[in-house]
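For this depiction, one protein chain was excluded, whereas all remaining protein chains were kept in their positions.
== chain A ==
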Amino acid sequence: MSETTHHSAHHIDVKEFHPRARAAIHNPQIRQNFRKAMDGLMTKRKSAFEGWDLETLRDLGANIRMRALANLPDLLEQLEQKLTENGVTVHWAADGDEACEIVRDICLARDAKSVIKGKSMVSEEMELNHYLEDQGIEALESDLGEYIVQLAEETPSHIIMPAIHKNTTEISQLLHDKTGTDLSNDVEYLTANARLQLREKFRNADVGISGVNFAVAETGTLCLVENEGNGRMTTTVPPCHIAVTGIEKVVPKLEDVTALLALLTRSATGQHITTYFNMISGPRKADELDGPEEVHLVLVDNGRSTIYQDDELLDTLRCIRCGACMNHCPVYTRVGGHAYGTTYPGPIGKILMPHMVGLDEGRHLPTASSLCGACGEVCPVKIPIPDLLVRLRQEAVDGDKLHPAKVRGHGAKRGTVEAMIWKGWSWMHARPGLYRLGTALGARFRKLQPGKLGGWTQYRTAPKLAAKTLHERMKERSQ
């Protein structure tokens, strides 16, 4: 077996968040594309939940996911057993590299030369396309957004809408350059052309690779939510279907899917139901006319079982990948998905990626939030995202002796000067007399207050110290 180390050649430096964010903020096209798209998605979500008892539904969703996670090891075993009974081959991958190798071996065994892919964020996590290309296997994305991103040689900027950073004009130009379509702002024309190109690929592909939205343990069913029909084509036309998913996607019962699906589609795109909902329960049976001969499931860990060890961080794994947190995030809306430099951008990326790349690499991710709480408010499974951001900030600076940090790369952001500033701040504010003296002196000498305060006064005037503190005024009043 030829071993490649494609993951060590991580092409994007996650640490360089600031320059990428700055560039995005000063790019009016990016700003406009995201603002417009996110405004639309927020409105759609809101109207999709009208008439629903959303809080109760979110509680139900959260409970289903928490119950699944509480029994995760058993459920995974049950899932494997049921899938095996159904004729599906189950594989376990400790990380992205191992998952890639499993996919490669399945392809090699079938002498597969071309792969058609449905949308899968886990395959992005694995950087599967690059890996397969290096192995001489063509991997073509069939989700329209992913197809565009692949043509542009980019990565998805959103987990649900991978090409949301591009407007129609930009997409038209790209399709013109890469596939020879005419320049046009007629979305139907552009889509029809992409469809034509893809149809041929579906017919000839040796293997179809898809993601999984929910894996049902009791029945061994893989659920796939999609709008374009490409998911169904990917999983039924080629003679071999490989599904890849994170180990956290399992739910105990089929009935659990109802609530999660209701939450997922409304939270993601504001749809009551997607155009397609696939329930895959095995390969073609002897008396069936279509469907793949072989079905595989690759269960990918890639850091998830480490997250699972911590009672608080565990909540990260509730995620059903709807993207509502990024749609409602004022930071994501300003900088777009690529600024993060991570597979998963936005709030969920900020709490998930530090576990995958380490807090040393991802040290800036948890700080890139005003902790406004919009993400936690809309999360369909009630992940306390702001609390997890604070937890990771603490881990990044080793800030709590009572609860020692445990995430890989913890403490990387602790700087001597900053730590000393907080120590001094704490020392003064824990001593009321000293605090009163300090603030009263500040008020007395407020004319000496510096007019420039770093990043603050780049955009705003400096706040003005009052002539007398509230403490002083209350003191005078009581005399």
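As a working rule, a contact is a pair of C-beta atoms (placed from the backbone, for glycine too) under 8 Å apart; a residue touches a chain by one contact, two chains touch by 3 or more; residues count from 1.
In the analysis below, contacts and distances are computed from a predicted model.
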In UniProt, the chain not displayed here, chosen among "NADH-quinone oxidoreductase subunit J", "Transport permease protein", "Nitrite reductase small subunit NirD" or "(Fe-S)-binding protein", goes by "(Fe-S)-binding protein"
Where chain A meets the left-out chain, the residues are 18, 21-22, 25, 31, 39, 59, 62, 66, 330-331, 334-335, 367-374, 376-377, 382, 387, 390, 393-397, 399-403, 413, 419, 422-423, 425-427, 429-432, 435-436, 439, 442-443, 453-466, 468-471, 473-475, 477
